[in-house]
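Below is one structure, written out as structure tokens, with a few remarks after it.
Every protein chain except one is present and positioned as in the full complex.
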Amino acid sequence: MLPKTQLNPPFNITRASHVSLTVTDLGASRDFYRDVIGLVVTEETADTVYFRGLEESVHHSLTLYKTDGAPLADQVGFRVQTDDDIDRAAAYFASIGIEHRRVDKPYQGPTLQFVDPVGTHIELTSSMDVVERKMQNYNEFKAGAPQRIDHFQIVTHDVQKATDFYHTLGYRLSEYTAKDNTDELWGTWMEVKGNTHDLVFTNGRGPRLHHFAYTVPDASALIHAADVAGAYGLGHEIDRGPGRHGISNALFLYVRDPDQHRIELFNTHYQFIDLETPPIRWDVSNPKRAQLWGMPASARWFFEASEFADQPVEEPLLAATPDTLEQYLQLH
Amino acid sequence: MLPKTQLNPPFNITRASHVSLTVTDLGASRDFYRDVIGLVVTEETADTVYFRGLEESVHHSLTLYKTDGAPLADQVGFRVQTDDDIDRAAAYFASIGIEHRRVDKPYQGPTLQFVDPVGTHIELTSSMDVVERKMQNYNEFKAGAPQRIDHFQIVTHDVQKATDFYHTLGYRLSEYTAKDNTDELWGTWMEVKGNTHDLVFTNGRGPRLHHFAYTVPDASALIHAADVAGAYGLGHEIDRGPGRHGISNALFLYVRDPDQHRIELFNTHYQFIDLETPPIRWDVSNPKRAQLWGMPASARWFFEASEFADQPVEEPLLAATPDTLEQYLQLH
Amino acid sequence: MLPKTQLNPPFNITRASHVSLTVTDLGASRDFYRDVIGLVVTEETADTVYFRGLEESVHHSLTLYKTDGAPLADQVGFRVQTDDDIDRAAAYFASIGIEHRRVDKPYQGPTLQFVDPVGTHIELTSSMDVVERKMQNYNEFKAGAPQRIDHFQIVTHDVQKATDFYHTLGYRLSEYTAKDNTDELWGTWMEVKGNTHDLVFTNGRGPRLHHFAYTVPDASALIHAADVAGAYGLGHEIDRGPGRHGISNALFLYVRDPDQHRIELFNTHYQFIDLETPPIRWDVSNPKRAQLWGMPASARWFFEASEFADQPVEEPLLAATPDTLEQYLQLH
Partner (left out) sequence: MLPKTQLNPPFNITRASHVSLTVTDLGASRDFYRDVIGLVVTEETADTVYFRGLEESVHHSLTLYKTDGAPLADQVGFRVQTDDDIDRAAAYFASIGIEHRRVDKPYQGPTLQFVDPVGTHIELTSSMDVVERKMQNYNEFKAGAPQRIDHFQIVTHDVQKATDFYHTLGYRLSEYTAKDNTDELWGTWMEVKGNTHDLVFTNGRGPRLHHFAYTVPDASALIHAADVAGAYGLGHEIDRGPGRHGISNALFLYVRDPDQHRIELFNTHYQFIDLETPPIRWDVSNPKRAQLWGMPASARWFFEASEFADQPVEEPLLAATPDTLEQYLQLH
């Protein structure tokens, strides 16, 4: 069932902004995100590396923490507009019984973490230390020249519940997949910043972080990213793409990091601001929603994703998605 | 002097959205915007042509009206979020003595026109008829493949006054030029939609519409637009570019239409959402603000712009800008 | 075993130049090559369509003939330098017992057809009618904007025999695959025009035309070609790519036409003129030779190709290539 857009949410979320992961070999992961992806290292300590995109003026949009255990997704981060929004968020979560806590995070303003109704670990903050935008340091551009973090995709056992929750927070549906002839939601693309997506939920075993995405300038940068991965002998770590999603119209490339966390580099999403514009519906049976063209995604792309710490993974409420590798192979 | 960002404006403007011009030969202008620029013709009547960008789902972002007089800028348009915002705008303008009127415009929801304190003719509307996004009709792409309207640049005799007014409406300064060692504003780049600019004012004889701008996908599309202009024998109608602005980081190409209205095709502006990010200041004496590279702009680019109907043009309060052709030539 | 480069061949072949195919639905195939690929239609009759690339000044580089039978590869064409070279070729073939005949072909100068030692049907001509280069008609560019024909790839049962024959004609080896630790040739890339390839032979059931290839300007054009195919609902007719071959360094996209003939659009091959430069060797066991990155090729790409009329297909002398779909899937 389609949720209604909430124009006066309890607090003001402005954009997808940062993500943190745990990794087993900090040096290897730093090299990967810096040299193969092209992110800027803002700061590096013995157990943490902070990255940002080339045009970002915030201290970090990706944080890696060294772990001695299994590599996991840590927090998926969004920005709120002001410090007051953090207070309002805390009050709102208290009022509806959402688990949350204030935390101190270096280089961040007031920060609040919560676990959403489908188990995703989310962190809100209202500001970050301001650093130099590198967008005109063209001589330092590498690989895909990623500009900024854009969105997150979460695999969840209950797309409807997740979608309803984020709509009460002001997220708005831009596109969605539903079982043919029904409103049974299989995937929802939701936004707060005025383009296609800040947060995506798709049906499956969850909660798991399927990927986080950075924009790249154009198709040339995307192909150069693939070429650089190839030059480092990492061509096999591209587990989908290049191809063109029907949903969101993104030209995409998905790459796995040394711990198999997945980053998407993409381009060409569109503006989505005007309220009269309805979300775009795609039937689950329509293969164009997945891609207008592109070789089949790997099985890894369909079945692997990053779990959150101490968060049990639940089986999806809906039957297995038809997006199996086998189905794809039939198409080609 | 830098204005303060207003977080709770009297009504909610969401984005630069549409522009209308008068033209002397409707067929010639239609051909130009459709074939040389690549816009989509949504509808055409005996005296009007409506265009939109390839990803736009609104009925029009550019409207051309046939005139028997001199070609002029008609209205510069912005979207407000809801119909209520139109009412709030009318009430606000009445309260501060701004000339305004409600008008009926085909394919638009409630619409309000006003004349801003520096004489610019502005039109607000809260909705438009929804039409098909052409963004996946790649087989219909032409020339620069313009995606959507993005911003307007107005030449004004009083940049400070214009800037102050739009800040009370919630516009926020992303970049500006100021006389060295002072806060005397020479140019202001202001936004409402979360990236570099929706509305720009620069110092000079005004009010005049210097240009309206559409985004193109990438450098390849921008070069292809220039090549298509060349193929039509219109290479000389490019009056600036390709080049890279320091301000806004845009890769730009400026083209004159058959009546010498100016359209900018550009790429690569950046996200500007977080409140802690200060605007970028550029001293008027710094040539990099104008361009990091690029051959000198033509004299036409500096001195020609489209006037508004029945709106007297005033001499600038500040002394002549150093951006003269002569100054540029000295640099090359 | 590597053949020796022949600097004084019996006649002078200058480049891969044209190919002819039979097709079952001439209109459908014309639309495909014109609209989905972007070739220029030079001329069209009731049973024939002639195409050329955007920069070509020759009458045709691709000819389609209507057939009521099965669609087949007709002739693979090369240019010789002068009319005398046609005479010299005829004399040479007579001297070594190669089946050949002079034919009259519209829009072509003196033309000689022969069947090479592995059964490939080859046509030589010394000139063609000169037509307008469309390379500056940027307003007419479509899809991949293919510039010119570049090379052919033939599947053969005997790579060594084919390679030896063409070396006596002056072709030169730029790259090759060989069984590890041996000189057993599995694939040979040979050129006459000073870059990577005019003619490629790979091991398998042959003779069959695996593909003919046109260059496109850049990665953006290649992606646009894929997008246009997708827009026409033909995304599934891409049976490999985009990806980057190790061999030849080509960025590639393979598309099947309505009769399942295969065209490659590609970019980025390199100059190969100086005699001191040795060919590049790739072990068959090295997966990078096939691609530095890219999702696995489809089974169709590996096993399907166009047969020649009345030409029996022979089983390869060498054991089945490890380039099976299964092997690729293991890598991803």
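Quick notes on this one:
Going in written order, the chains are labelled A, B and C, and every chain counts its residues from 1.
Here, contacts are C-beta pairs under 8 Å (C-beta built on N, C-alpha and C of every residue); 3 or more make two chains touch, one makes a residue touch a chain.
Just so you know, these numbers come straight off a predicted model, no measurement behind them.
Taking every chain of the complex into account, the omitted one touches A, B, C. Listed residues B:M135, B:I238, B:L265 or B:A305: the one in touch with the omitted chain is B:I238.
When the missing chain is restored to the complex, the residue among C:Q6, C:N249 or C:Q311 that touches it is C:N249. Interface note: of A:L72, A:A143 or A:A213, the residue touching the hidden chain in the full complex is A:A143. For chain B, the residues touching the chain absent from view are 218-220, 223, 226-227, 229-231, 235-236, 238-242, 244, 251, 288, 291-300, 331-332. Where chain A meets the omitted chain, the residues involved are 35, 136-143, 218, 220-221, 224, 227-228, 230-232.
Counting the whole complex, the residues of chain C in touch with the unshown chain are 7, 14-15, 55, 57-58, 79, 81-82, 109, 127-128, 130, 133, 135-136, 147-148, 193-194, 217-220, 246, 249, 267-268, 270-271, 273-278, 292.
The rule we apply is simple: only the chains that are shown with their structure count from here on.
We define each chain's centre as the mean of its Cα atoms; on that basis chain A and chain B are separated by 32 Å. Here the spacing of chain B and chain C, counted between their Cα centres, is 49 Å. Residue positions of chain B touching 2 or more other chains, listed in rising order: 136, 218, 220.
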